[in-house]
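Right, one structure below, let's go through it.
Heads up, this is only part of the complex; the chains shown haven't been moved.
Chain lettering (A and B) follows the sequence in which the chains are written, and residue indices restart at 1 in each chain.
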Amino acid sequence: MNLKEVKQLARERMKGYCRVCKECNGIACAGEVPGMGGCGSGDSFKRNYESLKNIKLVLKTIHDAKNPDTSIEIFGRKLDLPLITAPVTGSSINMGGYLSEEEYSDSAVIGSIKANTIAMTGDSANPDFYIAGLNSIKKVNGEGIAIIKPRENSKIIECIRKAEEAGAIAVGIDIDGAGLVTMALHGQPVGPKTLEELKELKESTKLPFILKGIMCVEDALLAVEAGVDAIVVSNHGGRVLNHSLGVADVLSDIVKAVGGKITILADGNVREGTDILKYIALGADAVLVARPIIWGAYGGYDEGVKLVIDNFKNELKQAMILTGCKDIKSIDNTKIVNLNR
Amino acid sequence: MNLKEVKQLARERMKGYCRVCKECNGIACAGEVPGMGGCGSGDSFKRNYESLKNIKLVLKTIHDAKNPDTSIEIFGRKLDLPLITAPVTGSSINMGGYLSEEEYSDSAVIGSIKANTIAMTGDSANPDFYIAGLNSIKKVNGEGIAIIKPRENSKIIECIRKAEEAGAIAVGIDIDGAGLVTMALHGQPVGPKTLEELKELKESTKLPFILKGIMCVEDALLAVEAGVDAIVVSNHGGRVLNHSLGVADVLSDIVKAVGGKITILADGNVREGTDILKYIALGADAVLVARPIIWGAYGGYDEGVKLVIDNFKNELKQAMILTGCKDIKSIDNTKIVNLNR
C-alpha cells in the first residue's frame, strides 16, 4: 500500500462526498456541508488555501542542516513532527459512511500513534460520536486529546469528566462551532463563550485546556486571560462562516500578541510538508491536519493514516533541508516571504 | 418546499434567462440585457461581486452575543432584518415570463411582508409595470415603497401622486436608470437630475424620498443638499454602465461623507447573510436584494420569496454569532478587513 493507492481508494470510497482533488482548494466542493466542502460559496476554505499559498519559501542551500530533526515536545509528549490529527466526526454524514464512526475514529487515533504523533477526537450533534472518539483514545492508553463542542458549560464539564476517565492527555472545545445553529434543533445547543465561562471550564480540570477556533488578536488575548493552555487558530476549515479571513492571514498578528504566553496551533489547509514549515515560520508551535487524514483513513484505515503522516514527515524534512532549518526551533520568519495583501 | 427546491424550480422556469448559478457572479450571463446579466462585458456586475468578496469577516467566538437581534427600524417600520426587496420589473422581458408582471410583483411584495420586511416596486418603459407594483403595494395596505424611473419631473410627480394614493410608505427614483436611452424610443425619456430638480421632487411629497443609484461622494453630498431622506448606493446591478466601480468599493467613503445625515442603503450582489453583515459593517443602514428574490418568486411565488428572506435572516444571525454582534448597531468596521485595492 502506498500513498497513491490510498488516495485512489479514498476517492472511490468517498464518491459523492470528496473528490480527493489533485489540488485541495475548496473549489469543487464549495458549499457541500454536510460533505467535505466550505459553507456557502466556500470562500473561507478557499481563503485558507490562498492565504497559505501566498506564503512563499526562501530556498537556501549553503548551510549544515544536513539531517534536520522534525520532532517537537508538546503537551508533555515528544512527537515525531509538529502535526496533530484534527478532531473530525460524522463519517456517515460528511464522508459517505464507508467507514463507521468507530472505524474512522480508530483509524485516526491509532494511525497517529503509529506515526508517533497524536490525534484529537471530536464531538457532534450526535453524542455517540464523542464517545466513539473517547473509546479510540482508550485503545491507545489515553494518548489523545478530546475536543468538545461549545455546549452549555455543565454539559462540557460532563464531557471533560469522561475524557479524564478515558485518560486523555488534554481536553478542549472547538469554540468556532458556536455558529452551528442546527445543533439546537437536535437539543444540543452550542454558542460562543464569555471570558467567565471559559475560566470556569479551564478551572474544571487539571488537564491542559485547548481553545480551538481563534481568528483574531482580541480573542487570543482573552484566551490568555482565561488561562487556557493552547489555542488553535482555525476557521473550522471554512465550514461555519463564509468569507472569513484565512488562517495565514491572521496567524502572525496573533503570534505577535500572545506568542510565548500560550501554545499556538494552526489549522488551515495543511496539505504538504511545506505547509507545516510555513505555519511554523509564521509562529505556530504545531499544525492540525484534517482532510488528508480522512483520505488516509478512508483509503487505508490506521495504516493509511500512518502513511499520510509519514509522508508529511518526509516532505517536512526535505523542506527543512532546502530552507536550512536544522530543527523546528530554527524555523522562523526569515524562511518565508508573505505575499498576502 | 425548501430553498433548494425553489432554486431548482426557478432554474427550470427561467431557462434561457437565468442559470441560477452555484455562485452568482455575473460571468455566465455577461451582457445579457435584456435578461439577468450585466451590460456590455458584464464588468460592473462582476465588480460588485469581487469588491464584496474582498471584504473579509473577522471570526470571533469569545463574547456574549449568543442570541443576536437582527431587527432594525427604518422608514418608521420595524423590519425583522436589514433587508429590503429591490425594485424589479420586466418579468416577461428579463426573466422569461413564466410569471406575469402582476404575479412577480405580488410575489415580491407579499412575500416580503410575510417575512416581516418590505419591498420596493419598480418602473419601466411600459408604464403598466409601475401600476402593477402599486397594485401589489395596495394589497399589503401600502406597506411598500414605489421607485420611479428618472423621467421628467412632472411625470415623476404624477407617479408620486399615485403612490400616495396607494398608501406607499415612501417613494423615490432610481436615478441610475438615467442612461437607459432606449426608454426615449418608447416615448418615456429619462435622464440625470440637477440639484434643483431633486429639490422639486423632494418638496412635492410628504413621504420619505429615496434616491437610488448614488456611486460617488459628490452625488451623496448633493443628495443631502437636496434634502432627500435616503440614498441607495447602487450601480443598478451592473446593468446600465459597464466598468463601474463596485458598491463595496465606494460605500465606506460615502458613509464617511454623509453617514448620520441620511439613511444609506447598499445594493450590490447580496447573496448570503454574510453579505448583509459586510455592507452594514461598511456603514450601510440596510441592504437591497434583487436576484435572489427573483429566484424565490419564480421558484415559489410569495412563499418562495419568504423562504429566501428567512434564509437570509438565519444566515445573518449565524454570522452575527460568529463575529460577536449582539444587534445590528454592533456591526461596525472592526468586524471586517477590506482587501480591495
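Please note the rule applied: contacts are C-beta pairs under 8 Å (C-beta built on N, C-alpha and C of every residue); 3 or more make two chains touch, one makes a residue touch a chain.
Values in this document were obtained by computation on a predicted structure and should not be read as measured data.
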| item | value |
| --- | --- |
| Complete-assembly copy number [criterion: all chains share one sequence; 2 shown] | 4 |
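By our rule, only the chains that are shown with their structure count from here on.
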| item | value |
| --- | --- |
| Size of the rotation, in steps of 5 degrees, that lays the CA trace of chain A over chain B | 90 |
| Chain A and chain B: spacing of chain centres that average the CA atoms, whole Å | 40 |
| Parts of chain A lying in touch with chain B, wherever the complex brings them together | 30-31, 40-41, 43, 47, 150, 175-176, 178-179, 181, 191-195, 198, 213-216, 218-219, 222-223, 226, 235, 240-245, 249, 341 |
| Partner chain A, residues of chain B touching it in the complex | 22-23, 53, 55-66, 271-272, 274-275, 278, 314-315, 317-319, 321-324, 337, 339 |
